[in-house]
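Working notes, beginning with the structure itself.
The complex appears here minus one protein chain, its other protein chains still in place.
By written order: A and B. Residues from 1 in each chain.
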Amino acid sequence: MGHYLGIDLGSTTTKAVLIDGAGKVQGFGLTNTRSSYEVAAAIARGEALADAQLSRIEAELSRLGQSAAELGAEVRRAYRVEVAAGRLASLRARTLELARATPKGDGAAQKLEALFAKMLADATPLFSPLAADRSRFFRDVVAARFLSEAEELAQAREISFELAMGAFDRAVVEMENTEVAAELGPTLERAMARARFSPAKAQAVAEARGAVERQPLEVSRMVGTGYGRQRLPFPKEQIRSEILCHGLGAHALFSKTRTVLDIGGQDTKAIQVDEQGVVTSFQMNDRCAAGCGRYLGYIAEEMNLGIHELGPLALTATRAVRISSTCTVFAGVELRERLSLGERRENILLGLHRAIVLRAMSLLARSGGVKDEFTFTGGVARNPAVVRELQSLIDRHYGERRLNVHSDSIYTGALGAALFAQRQGEA
Amino acid sequence: MSATRPTTSAQKDISMERQKAMLARHFQELSKVRETGRKVAYTFVPGNLTELISEAGMLGVYPEINALQSGMRQRSADFIHEAERLGHNEDVCTYVKCDIGMLTKGNIGPTGEKLPPPDLLLLSYTGCFTFMKWFELLRREYHCEIAMLHVPYAADGQPTEAMRQYIAKQLRNEVIPKFEKVSGKKLDLDSLAARLRRSALAEEDLSWVLESAKKKPSPIDAYFGAVYYVGPIFTAFRGGEDCIGYYRALRQEVKSRLEHGEGPVTPDGTLAKERFRLVVEGPPNWTHFRDFWKIFYEEGVVFVASTYTKVGGLYDRGFRHGAEKDPLLSLADYCLSCYTNLSLPARVDLLERYVREYAADGFIFNSIKSCKSFSAGQLVMLREVEKRTGIPGAFIESDLVDPRYYSQANIKNRVESYLQMLDQRRRA
Partner (left out) sequence: MSAEQELERLLDRCERIYGDVALEEVKAWKAAHPGRPAIGHLPVYVPREVIHAAGALPVALQGGGDQVDIVRGDACFQSYICHLPRSTVELGLQGELDLLEGLVFPSTCDVIRNLSGIWQLLFQGKYVRYLDLPQALNDTGGLFYLEDLEGLMNDVAARANQKPDKAAVAASIRLYNRNRRALQLLYELRAEAPQLVAADEAFLVARAGGQMEVSAHSDLVETFVSLARKRNRRKEDRIRVVAIGAFCEQPPLGLLRTLERSGCYVVDDDLNLGARWIQGDVEPGDFPLKALSKAYLVQSTWASVRFEDEQFRGDQLVARVKALRADGVIFAAPSFCDPALLDQPPLQKALTDANLPFISFKYAENTGQFQGFREQAGTFSDSLKLWGTT
């Protein structure tokens, strides 16, 4: 049976989804979009294919009974941790190399080596969030930990913080721009060893893998979408606009969807679809990125917080400060002025979240309003404060609407693209 | 598969060459006014009183056209920058800033010759508030006569008799005396009336050309192609023999394309297959005119009707100069009925008719930052046209001559999304 691949080349992240002939999702791939769209696409595609192989192994195991199905999930978690550990090892090598190249770098490299050793020893707990949530990034997890370790060392005057972060940042960007060919078999062997699988379990997995590899996975057709889609080396008919893909993807995730809101890094889209997932009308934001994910990114930077920390913090606010501008350029100024006036940080944050939601509401109104059901997708849909404010404004202006947010919502566009590939393949 | 195929030389716009020659002659005459002593009037396209200018023996200069030409020749960015350096705000109309910048940098016209200063600023205040502010600014530079013609806005859909009389009276009591003062020549109303009737001959042919887009496939692009077609009739030539000749030739040319089942001519050749028939509202962008056009013809889009090509007269809806016996009332009817002077509901009606009469698959709004007369309210119009036709519309944004407000990737993305949506609907 053929498989179909959808790739969504976004401005900040690239996603890939592989489905089988029945439209069932087999694999996901995700990476940051760095300098090269081509590399990002290749990485996401590679991840999705490996992920699909794991799905097939899982299916093979589940045919053997309930406990084997659980084993499948266990294999997947172990595999993800192993891949991340492998990437961490290459990150270490490159960071040390860069550190050594700086003046007095040898001493620093020594300290960093110890730091990485600590992280590698912790690989299983460190990367378990990645194994549990396929919408999280290796870079975010690893950078948060490295930052806190490096800060500690710097405070103890053991290392220059600037030097450490400088080397790390460069190394991590280089790594994201490198396509790594991970072989399934050896990686799986190492993963099972790290996770201490019993010989019996390891044997069962090896047999399932053998069965899967006897029938190679074939991608019959690919469709690309997203901001960078023109850069994909695909023929024209295999490129679909992200609007159509988001509409179809949202329909696949929640079949009663009639209105879709997608807030990504650089743009916001409001889409109306019919009962087949066919787009009937859409609106995109103005040319500037005001009110998009990037805006939250600036705010997070300004507040020295991780982007995923913003929403939960905003939810602790007692009231929302009125913010009139969602201009990305002025975000920092607005924030500092409010802080200098003595406003509480979480209240300002809630105000900023509200401002984003108000812009999105305008776009929704432009596209034809909010119908039932309403599906919210894109990176910003993972922010709980945005979701709460959105729900309350929609209830106020349009009456009660069911609001869907899927845990895989960042893959909506790629899923839609895969479904288009499937239709084309069948046509 | 390519969207276009080579155009044979026989199919090329011969009329285009003719227009170029007409323009060259006009600018040459403008460059010689020191010797010839001919007087010059600056004026705007909507509600222009070209026949009056010609009757007074004067020459017309159209600052809007200079600005759009500067945009097409990639000079506008410099001019706008110059005006902003002089204190003009980033928020305001870029036609004005382009003109002020061009003036500051020597007032060199599109043909490379210096434009003469005006002897008269003929402020036909037709459907654009900025026209007034524009000439207030120019007046400070030139210290010449200014004639204000206040054309009331047809806010309730139809011009009233009071509006017609108001315009005719202004023409009689204020505008014509200023012309006579500047030109030193008494105006002959009978001769003016005869000239208006000549205008109608060209108007008849232009209307035929525009309406040819009702055929499938359409032999013309009623937006990108038609901005050239309306050139002579919107500016200095209406009412003259040259103009009549141009439109006769154009009609022949389009007729022959129609007989051969040929599509519109694009910069890359003749459009091979008409995939989408669209109606468009709003002016085009001039700084990236060809790139902008390309987004559409590459996808097989033909614009079958546009509102922008009606800013200098709604000839396809039946208006003709000289139809009203009194030449002054005829001019009043003309000013009142230009597209820029229509109310929003009247604009919605027109768009709806275009979509239906031209059997369009969809419609698109190009919203221009500079031009609030066009833009303010377009989003409401869009929804209304969608509601009435049951067809979704598309909305894109750019500017007339400010390249900073044109993003090829952004517009292409939206247009492609829109066309794919139309396609998907067609299949569903």
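For this structure, a couple of remarks:
Note that a contact is a pair of C-beta atoms (placed from the backbone, for glycine too) under 8 Å apart; a residue touches a chain by one contact, two chains touch by 3 or more.
Computed from a predicted structure; not experimentally measured.
Considering the complete complex, the chain that is not shown touches A, B.
Remark: the omitted chain is touched by one listed residue; of A:Arg366, A:Arg382 or A:His406 this is A:Arg366. When the full complex is taken into account, the listed residue touching the unshown chain is B:Cys128, out of B:Cys128, B:Leu206, B:Val254 or B:Leu350. Screening A:Lys24, A:Arg157, A:Arg214 or A:Arg322 against the full complex identifies A:Arg322 as the residue touching the chain left out.
When you scan B:Gly87, B:Gly106 or B:Gly390 for touch with the missing chain, the hit is B:Gly87. Of the residues in subunit B, those that touch the hidden partner chain are 86-89, 91-93, 96, 125, 128-130, 132-134, 136-137, 139-140, 148-150, 152-153, 155-156, 162-163, 166, 169-170, 173-174, 343-345, 347-348, 367, 369, 372-373, 375-381, 384, 397. Although one chain is not drawn, its touching partners on subunit A can still be listed: residues 286, 288, 322-325, 330, 333-334, 337, 358-359, 361-366, 393, 397.
Throughout what follows, only the chains that are shown with their structure count from here on.
In terms of their C-alpha centroids, the spacing between subunit A and subunit B amounts to 49 Å. By the touch rule above, subunit A contacts subunit B in their complex via residues 227, 240-244, 274, 276, 278-284, 286-287, 366, 368.
Subunit B contributes residues 379, 383, 386, 392, 395, 397, 405, 407, 410, 413-414, 416-418, 420-421, 424-425, 428 to its touches with subunit A in the complex.
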